[in-house]
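Could you have a look at this structure, given as structure tokens, before my questions?
A single protein chain has been omitted; all remaining protein chains appear in their positions.
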Amino acid sequence: MRFDEAYSGNVFIKSHPSYEKSSTVIYGMPMDWTVSYRPGSRFGPSRIREVSIGLEEYSPYLDRELEDVKYFDAGDIPLPFGNPYKSIELIEHYIDGLMADDKFPLGMGGEHLVSWPVMKAVAKKYPDLAIIHMDAHTDLRVDYEGEPLSHSTPIRKIAEHIGPKNVYSFGIRSGMKEEFDWAKEKGMHISKFEVLEPLKEILPKLAGRPVYVTIDIDVLDPAHAPGTGTVDAGGITSRELLASIHAIAGSDVNVVGADLVEVAPIYDHSEQTANTASKLMREMILGWVK
Amino acid sequence: MRFDEAYSGNVFIKSHPSYEKSSTVIYGMPMDWTVSYRPGSRFGPSRIREVSIGLEEYSPYLDRELEDVKYFDAGDIPLPFGNPYKSIELIEHYIDGLMADDKFPLGMGGEHLVSWPVMKAVAKKYPDLAIIHMDAHTDLRVDYEGEPLSHSTPIRKIAEHIGPKNVYSFGIRSGMKEEFDWAKEKGMHISKFEVLEPLKEILPKLAGRPVYVTIDIDVLDPAHAPGTGTVDAGGITSRELLASIHAIAGSDVNVVGADLVEVAPIYDHSEQTANTASKLMREMILGWVK
Amino acid sequence: MRFDEAYSGNVFIKSHPSYEKSSTVIYGMPMDWTVSYRPGSRFGPSRIREVSIGLEEYSPYLDRELEDVKYFDAGDIPLPFGNPYKSIELIEHYIDGLMADDKFPLGMGGEHLVSWPVMKAVAKKYPDLAIIHMDAHTDLRVDYEGEPLSHSTPIRKIAEHIGPKNVYSFGIRSGMKEEFDWAKEKGMHISKFEVLEPLKEILPKLAGRPVYVTIDIDVLDPAHAPGTGTVDAGGITSRELLASIHAIAGSDVNVVGADLVEVAPIYDHSEQTANTASKLMREMILGWVK
Amino acid sequence: MRFDEAYSGNVFIKSHPSYEKSSTVIYGMPMDWTVSYRPGSRFGPSRIREVSIGLEEYSPYLDRELEDVKYFDAGDIPLPFGNPYKSIELIEHYIDGLMADDKFPLGMGGEHLVSWPVMKAVAKKYPDLAIIHMDAHTDLRVDYEGEPLSHSTPIRKIAEHIGPKNVYSFGIRSGMKEEFDWAKEKGMHISKFEVLEPLKEILPKLAGRPVYVTIDIDVLDPAHAPGTGTVDAGGITSRELLASIHAIAGSDVNVVGADLVEVAPIYDHSEQTANTASKLMREMILGWVK
Amino acid sequence: MRFDEAYSGNVFIKSHPSYEKSSTVIYGMPMDWTVSYRPGSRFGPSRIREVSIGLEEYSPYLDRELEDVKYFDAGDIPLPFGNPYKSIELIEHYIDGLMADDKFPLGMGGEHLVSWPVMKAVAKKYPDLAIIHMDAHTDLRVDYEGEPLSHSTPIRKIAEHIGPKNVYSFGIRSGMKEEFDWAKEKGMHISKFEVLEPLKEILPKLAGRPVYVTIDIDVLDPAHAPGTGTVDAGGITSRELLASIHAIAGSDVNVVGADLVEVAPIYDHSEQTANTASKLMREMILGWVK
Partner (left out) sequence: MRFDEAYSGNVFIKSHPSYEKSSTVIYGMPMDWTVSYRPGSRFGPSRIREVSIGLEEYSPYLDRELEDVKYFDAGDIPLPFGNPYKSIELIEHYIDGLMADDKFPLGMGGEHLVSWPVMKAVAKKYPDLAIIHMDAHTDLRVDYEGEPLSHSTPIRKIAEHIGPKNVYSFGIRSGMKEEFDWAKEKGMHISKFEVLEPLKEILPKLAGRPVYVTIDIDVLDPAHAPGTGTVDAGGITSRELLASIHAIAGSDVNVVGADLVEVAPIYDHSEQTANTASKLMREMILGWVK
């Protein structure tokens, strides 16, 4: 034991100490200031890291171990409280840097709006980018009560940016009629209620393409993820979500980045949701990073 | 903004301001005084209303919006603490009034006993009434430790009142042997454990008949509804309950009233159950009120 | 019982039905979007109203009953999510209206920033206004990480608006060195740690003056108010806070408005803080409204 | 270790196995069916016993050990759910038995109404009985919304039964104006807000008299006892309550029975209140049983 | 009502008062001192007993009532805090006694390590013993960070003791690669992820053999059992676990003992897990004890 070493801190279990030597960078985006209903996801990344010490390093699903992938937990991106404009600017700039360094970006939210600048930055590098989006909510609003930066809008923004036909949403069970209508009209894919079965149909069509996967933890039923701001009954099980991650892992798409958002510890009394999120992160790393 | 307007208060989202113009009346029945195990459901209606602000107004299941139905949230029926006799008398009288005004009664409990005077009042108007009952428990006791007014007795009471053959119970996984035996002997329908599949078989037989639907939230597995007094493992998912509501909506029965009972906020630490209940209320409104 | 009456809703117990006939207006300001640490106070007003049904109507401290004062609970001022600029504009406009109608404004937060537009509006009517401020925190920052609208700034704003010598802070146990230095330099009164004893010394100096009292619930020790965003050990007891309210009631100052802010139900697992807040509201009404 | 011995069960720590050889009998009264606000105290006795395993057996306050007193934990008196009339009849009958056997009755509630039949039974044996009552609430109502059996009425009942001048209430901070007026008019002692100091003045006047002490846990401030139905800010500390128990122990009154009521585990998230109650029970045993 | 009777205590509902006359003995093993992640299961047996009062005595799954089986709840085996070596010695000795008396041992944990001495003792009597193990975790480690007595090792120990081919694990979704490899190499059965379907295939192979069944509550998904130390997403439902118990009941294996371990009340905020465990205990008794 040496005493002069910097503390490794509250990092995701088995994080590699070197940014340079790591293919993948984990980072938190502790922002929840556009949330309309129940805030608290800003503390998600920290709690997911904390409970990750309880994880086994081996995945019996994928027969692979965490030490098989080098990932660096860079901590949370410092974001200015209450200022969504500057926050998304900082996130985009941060991801630009990761892209320049050829890293696989693996983010933890925070509210879903944080995915917008990430996807935008990733799309600069991969003009042919497709989005796989798992969520209870469409997130296709133009604005929320007049505010264009809202956790109800990120999928609309990326859909308009890369073209609605390149966005595939799964598990959707909540949204405004206008949002569903817009998606239909624009040719954007929405699978209502289900994730695994429609995903299996779509994946072959995306073979070879660069894909960014954004998972809102509330795609899970509240039984499986009570610790999130906007719980919505009728969701999928953690088993189906795991199988969906594994379906992507076994397909021919080229995952080039991903995130898991909206874990809110304050509603997660037994830390069930944070523990589930940390297991999902392990499977995303082992399944999607080659 | 005007200052002299009465506050709309803690009402179910999108409640219409006019009783007269509304086809449907929502009311709470905040009573839990006959509960043998864990009380607390008296605060259910208030919490369901409070969390309803998080609801989307559009149902992607039914492709219908809340503004398509006019409903008036009349608040809680004032009930005398600890006096079940007078409470059920007041409830019956209240529902008599609604029936006289041709309203669709949509109640929120409170303990399940509150459904008894409602069903009795509805049966006055619809002599051919059938009951669809979704619950973990038979609720067929004659009395509970000598007390005929108990949350274990409402289905027995209505079955004796309108005839056991007109009562259809689903999802039942708990009760005394005597209760199951009585139902069998009297020709009352009980589907054990399952709701959706047996319901699909029964619905055609009830085509054209007036039906009152009473849902005890504990028909859900404790994973999906921890916030209730008598949790009982092995229940259905919120997805199956939603599908059951939609199956009724798509059938030829004539729903003439309904309730959702036994939400108890004090056991509902992440407000998961109240949120689920508010979504169920939306689907009941959009699916059952023409 | 009539069926055509609008439900009185979730209003503070014994709220009078008429705005015109009431001397006092209670309103909620459900905003928490500038909070740097732990959000959630937007649900404070609703929960304080809900638990107020447990209140006795008589105060044995003041020998007065709630029916002795006519107050109208106007509900929550609708505020745009995530937009502090517009929110404070709307609050100021709302209070302007109350002032024009000669009402006693009694607000419930929400984060402390909501007090700024209220105090500004009240100061228009009472140019000689003094502020009594009970809080754990100075709230004297110029901005918070560059953002001038923050829950760390309301007292600075009002102090600069009406002059620092007219602001009296009590119970302060947290702040930046620069804030304490600024107050000292500008002649603003700050009593560190204590409320009751220094208040008794100050009150005679304010005799006859119009005074607005703003209470941040975190002036209480976390033992007495766990349900708030920024708990800070070493605070006063609820007994001392009650005695401080009564000391003002028994003095010669002319209380012309007041608020109670920062109750956050999500951290208030036994509803202890909301219950305490509802009792404080009762004493403020009975003690300060003539 | 023998295998054929009945498990001692969930009894108060160091309970003596023999009823006959014990001078004192501990019993639970798991009733909460007349509670108007928040029920749950029916589980109080069980939880107090469960946490008592964490107690030290020695009191450094009284320099006495639990083994110095022989007490038998008789478990909970079986009470019929929802039937207060029969419940209080059963309790009275039970205490009659203890009195006939010359036992010191030490009860755990349950709602405060349970103290009424206990006090009535004790008064049969001690016609000169005085009552010391520590509580946040007067409990002097004639009835509650027309119901004469309510947790708001037990002190009125015993005061009318043995004469109001023989009842001494301490720590009272809540009640109707009519209750305070009745007490004043009838010469019943009420100390508002404080317990220890007024108790020290009263105790010498009761020297030599048989005294029954009834403690409602809500005499404590919510900070010290969140786990109760009706929390009320401005109460005393657990330190003051301990000192009050010790003041009685050191006085010349003859304590002939006692109870501690209204612990409600469901609001007691960290089991703080149950732990405090179990310590109070220890001090009551060591201080009051000779 | 008699006063001289020992309190039946906090025992499992309908426990028979006589050890001699009972075929089955229920006992708790309140130990959690080798737990690496989140301790607390030592309080499991006590809470399962407490909530068992909410159970119906009749099983509609098995059409059998609790009074059909005589079982004696012997309480918790007293275990020395922090000393796993002595604890497992005491447990083994205790079970030796039960075996000598021809009792069916039905244990409640506590951490999973407690099952090791039980299985060892049962194997003395039944040399042909097979183990059915339902768990999220392999529990096949040789040691945990150098410590051979750990809750990660009990299945390894029994597998080495009676031969790995006699051990059948189901529902496993977590473990080290080395553990899975060891099982494969040694011919031990492991069904990953699923319980019911593979169990149905294995049961006929075990026909006529004596079988001990050990159930770790975390075989359930966290949605169904949040109240345990090591939650792990992707588990089975309580419905599948009930069906698995019933599949064993309907098979030709000879169940000679069983346990249910790892219920940890401190993470079980709505007591959902304890209630589920008490129902599982009922089904184990009614299904497995002839």
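First chain written, first letter: the chains are A, B, C, D and E, and each begins at residue 1.
Convention: a residue touches a chain if its C-beta (ideal position, glycine included) is under 8 Å from a C-beta of that chain, and two chains touch if they have at least 3 such contacts.
On a predicted model such as this, the values are computed, not experimentally measured, just so you know.
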Fill in the blank from the handout: Omitted chain touches shown chains A, C, D, E
Exercise for the section: Can you work out which residue in C:Gly187, C:Pro204 or C:Gly234 touches the chain that's missing from view? Expected result: C:Gly234
Handout entry: Residue, one of A:Val25, A:Ile158 or A:Leu241, that touches the chain absent here
Key = A:Val25
Completion exercise
chain C residues touching the chain left out here are 37-38, 172-177, 180, 192-193, 221-224, 226-227, 230-235, 267-269
Exercise for the section: For the chain that got dropped from the picture, name the residues of chain E it touches. Expected result: 32-36, 38-40, 80-84, 144-147, 150, 266-267
Handout entry: Missing-partner contacts on chain A, residue numbers
Key = 1, 3-11, 17, 19-20, 25, 46, 49-50, 73-75, 77-78, 90, 93-94, 97-98, 101, 269
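Going forward, only the chains that are shown with their structure count from here on.
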Handout entry: Chain separated most widely from chain C, comparing mean CA positions
Key = E
Practice task
Report the inter-chain centroid distance for chain A and chain D in whole angstrom, where each centroid is the mean of the CA atoms.
Solution key: 55
Fill in the blank from the handout: Whole-angstrom distance, CA centroid of chain B to CA centroid of chain D, is 40
Completion exercise
Two or more other chains are touched by the chain B residues 38, 221, 223-224, 267, 269
Handout entry: Chain contact topology (line, ring, star, complete or other)
Key = other
Exercise for the section: Let me know each pair of chains that touch one another. Expected result: A-B, A-C, A-E, B-C, B-D, B-E, C-D, D-E
